[in-house]
Every structure is written in structure tokens, then in C-alpha cells.
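Below is the structure I would like to discuss, written out as C-alpha cells.
Heads up, one of the protein chains got dropped from this complex, but the rest are sitting where they should.
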Amino acid sequence: MKVAIVYHSGYGHTAEQAKSVARGAQSVAGTDAQVISVAEGDVPWGELEKADAIIFGSPTYMGTVSAPFKKFMDDSSKPWFEQKWKDKLAAGFTNSGSQSGDKLNTLQTLAVFAAQHGMIWVGLGLMPGNNSSKGSPEDLNRIGSYLGAMAQSNTDQGPDQGPTASDLKTAEHLGKRVATLAARFK
Amino acid sequence: MKVAIVYHSGYGHTAEQAKSVARGAQSVAGTDAQVISVAEGDVPWGELEKADAIIFGSPTYMGTVSAPFKKFMDDSSKPWFEQKWKDKLAAGFTNSGSQSGDKLNTLQTLAVFAAQHGMIWVGLGLMPGNNSSKGSPEDLNRIGSYLGAMAQSNTDQGPDQGPTASDLKTAEHLGKRVATLAARFK
Amino acid sequence: MKVAIVYHSGYGHTAEQAKSVARGAQSVAGTDAQVISVAEGDVPWGELEKADAIIFGSPTYMGTVSAPFKKFMDDSSKPWFEQKWKDKLAAGFTNSGSQSGDKLNTLQTLAVFAAQHGMIWVGLGLMPGNNSSKGSPEDLNRIGSYLGAMAQSNTDQGPDQGPTASDLKTAEHLGKRVATLAARFK
Partner (left out) sequence: MKVAIVYHSGYGHTAEQAKSVARGAQSVAGTDAQVISVAEGDVPWGELEKADAIIFGSPTYMGTVSAPFKKFMDDSSKPWFEQKWKDKLAAGFTNSGSQSGDKLNTLQTLAVFAAQHGMIWVGLGLMPGNNSSKGSPEDLNRIGSYLGAMAQSNTDQGPDQGPTASDLKTAEHLGKRVATLAARFK
């Protein structure tokens, strides 16, 4: 089973999230997780066509996916036109400097994009953490997202210090969930 | 296999859509499609818990789901808290008087709602119709929606005259698609 | 000048936010801020018609505005039909247990709703806080919202302990901003 993680990262934070998603997917027996950066020139469209699931990741810039990730989305109009990704599983993740910071608009946009491709959307599948007097930022899903995995990285720190360990574990959970469901669906 | 269609309808147009969705689901061998109006008093929560897929339908009123449908959503916080609907398939449909008319916000809200329940979202899976010089309002998916099924009914006509036949066939397609995927997923 | 704050609160947290918004509006010379709970029976539609600005507030329940607030939205179809609120200023606020927790979908829904009424949408007008190594949950706009004011209250604590002081000051800022702009616009 093949899970592709397609992402853009401007400063490295979203790349860390992508690696964690891949680690989660890879932890499911029989899964081949492939991480693809859209910034590295040509997108391997053939690999995407072979995948059972594609997980999309982008930082949230100015309220939605980054321009380089949007370019990938626009370029995907060819496989879209032939509905090459139909009935594959899809999921999404995003990072930004703010705790909430319009990240939901990014995930909603990715879910709409996946629906255009005829894909089936898998959410995070975790209850929110850090939402009670007993909670803390160390909780899984500390930001409280459902549609996909959210992460927050301080704007004055590099990818060695953010996203937090809890956000990376949350991303790992998403990868594992998608791979598990893809196996079942296949 | 069991597919539940849970809907609210203020004037009967969305009820017609719900019936078409059910007809589509029922057309898949081995499917039991159950239509549930949230206006008819108590919601049969046990039936929803037994379903393999739940399809949500609401008119778009003032930009999103109707208040009676929202009441159903709020009341579902009990099964949500125990994640009783986790990994079920979900889908959505909506009707309004306008051609576009903020119906997408309703479908996005239903997709977010389904993600809160840990459900897996199935979109319409149809390319848009009525978008070229060869198209017409008789086309399947004439409104051009992806996340779910949209319908439009004239504000001065009853449910005997709207939604259009093309919108009802589009709704039927959604029901059939969800039942087919639910069988595969099961 | 008249600013109306129309809100629903299930457990009292959003009511605290509403009071803070009113305090901010009232701090602008010449402003009469009126707080209206939609749960208290009849909505004083005539008062809303006289207002220069209306600020909408609702908890985020199951991904969007609460059912009682949605009932108010649906009931507003009468003034909508006559566009009685056209060119008034509008703004929004919301509270939930999660840090992010789909609150953006609530604010987007309120902005679409205001646009249906022909109103002009005023966002929060604050840069995000708590997004760097020097930030803290005590910062103004600690959740990092732009479209309106967000607050977070722990799910196991009453309105005497949440929203946080920073969230209430953020709400106050929104009220002050709307009143200031309403004066200028008038």
C-alpha cells in the first residue's frame, strides 16, 4: 500500500510535520510512505496516480495554502480532468505561527480540493486536547482541530524548535490513521 | 448494509432531495436506506449508531444549515462525546432558492461536523454540468458542486415543481455513490 | 450612536465575552451599547433596526453557531427580505472549549450572514499574540484570529474562570473598534 505526502514548506516547520505524518503512515505494516516536496521542481505525477492515499500539507500564509502549494493544486488540473485520483483517500495538515490563525480555512480548502478530485476525506480522528483545567500544550491535538492536523510554530524560532512535540505526534497520528483506513478500504 | 439519510425540510424541497438520495442508495444491492426527518420529534439515535453511512441534508437558510437541523447537530454531542459514529462514511446535500447562494458554506459546515464525529467524507464524485456552450440546466450536477449535492428550487414554487429533475438525479447519484463506497469499505 | 450586541450563551462563557464587547463599545464617547440575549424570548427587532452597528456572538457548537443563535439568524429573514440592516456595520465573536476548534467556521458563517443582510464587516483589527518565544497566553488576541474575536474556556470550568482575561480584553477591543468605526462611518 502506498501513501504519498505532498507538501510545501517555506521555512522548514511544515517539512517537520510532513516527516511526522510519513513516520505515522510507515508504522502501519505494509505501507510505503513517500514524502514529496512541491518545491523540488517537477511533481512525480505518476507516483501520485499509483498512491492509495494522498496527504496534502501546506503552511497557512495570509489565510490559506501557500502560493507554491497552490501552484501544485492548479497544476493538478490535468489529473483532475481525467479524475485520476478518484476514490483515493485524502487528508491534510497545516502549520502557522498563530495558535488558530485561519488554519481551518486552509484545511477546508484542501477538503474542497480533494472533493474536486473525487477523493474521500479522512479527518484527524482525535478528540481535542488542552481544553480543560487538566489539559496542557503537551496534549495530543492541543490546538483542537478535526478536519486535519494543525501545528503551531513560533515565528521567531526555526524548525529545530517547532512545531512542538505534541503537534508532531498529532501529525504522526494522522499518517497512521490514513494508512490504516487505506488498508481497510483497499 | 445500512445507509441513514437525516434531513430537515422547511417547505418540502429538501425532502424531495432526501427521497432521491434514498432511492440512489437503495439501488445498490444489499442496501437498506432509511430516511429520517429531524422535524418529526425524537431522533432515532440507535438507528444512526447502527448505520454504515449517514448522509446529512438541510436547506441553506441565511447562509448555512437551518435552525432545526442545527438543533440535531447540537443534540448529537452525546454520540460525539463517545465517538459512536467514528469511521462511518458521511456525505451531505442542500437546497436553496438561489443558484449558488452560500450553499457551499452549508456543505463545508457539514463536512466539519462529520470530521468532529470522526467520520469519513464522501463528496459528490461528479464533474460539473451546464458549464459550456453545449451544456444545459438539464445536466447532472448543473450547479457545479463537488463537496456534496446541491439543488435549487424557485422561491415561488412548491416541491412539486422543484428541485429540477436534474438536481434530483444528482441527489440520486450521491446516494448511490455513498452506498457503493460503504459496501466496499465494509 | 447605537451599537447592539446580539448573542447566545449556553453556559455563560459567551455572555462574559458579550459584556466585554459592550464595555469596549461603551468606552467610545457618545455610544449606547445594548446587549441582547436571543435566549430571553422575543428579539427586539425594532432596536436592531435603529442600531448603527450589530455585533453577533455565539458559542461554537459542533462546528458552527449554536442552534438558538441559528434560530435568531433564521428569524431575521424578515428584516433581511426588506434589507433593513443594509450598510450597518457588523462584527462577530465566538467562544469554545478548544483553542482553535472550528471557531473560524463560526466567524465565516457570521460574515456570510452579515453579507446577506447587506452589512459591512469589521474584523478584529489586531495582530496575533502568543505566536513567538516572547509571547504568552496573556497576550491580546492570543488565539490568533482576524475575522472576529475568539475566546477559549476550559470545558470543566464555569464562566467565573473563563474566558481568560486576555480573551475578554480582546473582546473589549472588538467592541471599541466597531464603535469607533461606526462613529466615523456615520
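When the chains are written out, they are named A, B and C in that same order, and each has its own residue count from 1.
What we mean here is this: a residue touches a chain if its C-beta (ideal position, glycine included) is under 8 Å from a C-beta of that chain, and two chains touch if they have at least 3 such contacts.
Computed from a predicted structure; not experimentally measured.
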Residue of B:A25, B:L104, B:M119 or B:A179 touching the missing chain in the full complex: B:L104
Residue among C:G10, C:P79 or C:G125 touching the omitted chain: C:G125
Footprint left on chain B by the chain that the document does not show: 63, 96-105, 108, 128, 130-135, 142-147, 150, 152, 154-157, 161
Where the missing chain touches chain C, by residue: 83, 86-87, 104, 108, 111-112, 114-116, 118-125, 127, 146-147, 181, 184-185
Missing-chain contacts mapped onto chain A: 61-67, 70-71, 73-74, 76-77, 80, 102, 105, 108-109, 112-113, 115-116
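By definition in this document, only the chains that are shown with their structure count from here on.
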Intercentroid distance (Cα basis), chain B paired with chain A, Å: 26
Centre-of-Cα separation between chain C and chain B, whole angstrom: 30
Contacts with 2+ other chains: residues of chain C: 63, 102, 105, 108
